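Shown here: the complex without one of its protein chains, the others still in place.
Letters A, B and C mark the chains in the order given here, with residues in each chain numbered from 1 onward.
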Amino acid sequence: MNVLYFAWVKQKVGRGEEIVEHAPALRTVGDLAAMLAQRGGGYAEAFGDMTRLRVAVNQAHAGMDTVLAPGDEVAFFPPVTGG
Amino acid sequence: MNVLYFAWVKQKVGRGEEIVEHAPALRTVGDLAAMLAQRGGGYAEAFGDMTRLRVAVNQAHAGMDTVLAPGDEVAFFPPVTGG
Amino acid sequence: MITNIHIQAEDFDVSDEIAALTEETPQTGAVATFVGLVRGGDDLTALTLEHYPGMTEQQIARIAEDAARRWALTGITVIHRVGRLTPGERIVFVAVAAMHRAEAFEACEFLMDYLKTKAPFWKQEERGGAVQWVEAKLSDDAAAERWRRR
Partner (left out) sequence: MITNIHIQAEDFDVSDEIAALTEETPQTGAVATFVGLVRGGDDLTALTLEHYPGMTEQQIARIAEDAARRWALTGITVIHRVGRLTPGERIVFVAVAAMHRAEAFEACEFLMDYLKTKAPFWKQEERGGAVQWVEAKLSDDAAAERWRRR
């Protein structure tokens, strides 16, 4: 899966995107976020409080219980502040 | 008094403005309109049905019962159709 | 509050007008504008617009003052063209600058509703060879009327 980060999420994890292998333990977006939080450091900061984050799967708004599949594009970002 | 005509009122009476001497018989806008209607021809056509006309005295919207004074600017025109 | 009101035969440039309105008001964050065009179709050849010089400018200035009292605005520009205009040409322009967008939108719509119904302009239509004065529309009166209740 291609995992993307935007705004302060990108700054905290120190990168804009990375490849994460799909696995049975990463059934949902929530599983992926918990795994990323456990990496510690900037990841723990970014994913420590998931209420502060929004997520999209394959460029559509998604939730913590959205089920993941191999090849998915998963993006984590703060609430949008456009215009 | 300076009497102004706009749009089809101007076309019917054949002029854009004229001087009408203030007189005791022309106490109100209604008196002036009735006098103009009695001239016949285009004036009778323009002033025959006053419900089709709007009036301004000294550039402020007025009515048939608005009282006239020497030196007033009186304008007759159809309902506006701007923009 | 900057207010620009022009009744003119000449065309105008929307970018220039917005720039003139916002250059001197650094607190402006939002500009809502409206451009009215001569609508083609129905065999329309041209419109000719007439106004009441003096009264028209005065009425628009009063409406602009009213808008500035109702909403927190930083600037208003109103341009209304007169004379003969052909399909596709610009007739009317309103720009309202404000700190925030809700105020800019509301005031812009308010000004347009009043221009359409209260400002002394008269419109003549040419279709083929025939020329006819446009009748006032009730839908425009209703649009202007809703601002009274607020």
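The criterion applied here is as follows: contacts are C-beta pairs under 8 Å (C-beta built on N, C-alpha and C of every residue); 3 or more make two chains touch, one makes a residue touch a chain.
If you're wondering where the values come from, they're calculated on a predicted model, not measured in any experiment.
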Chains in view that touch the one left out, judged over the entire complex: A, C
Chain not shown: contacting residue from C:Thr3, C:Thr33 or C:Thr48: C:Thr33
Hidden partner interface residues of chain A, rising order: 4, 6-8, 56, 59, 75, 77-83
Contact footprint on chain C, counting only the chain that is left out: 13-16, 18, 22-23, 26-41, 87-88, 99, 101-102, 104-105, 108-109, 112, 143
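FYI, only the chains that are shown with their structure count from here on.
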Category of the chain touch graph - line, ring, star, complete, other: other
Chain at maximum distance from chain C, centres defined as averaged CA atoms: A
Chain B and chain C: spacing of chain centres that average the CA atoms, whole Å: 27
Where chain A and chain C are represented by their mean Cα positions, the distance between them in whole Å: 49
Contacts with 2+ other chains: residues of chain B: none
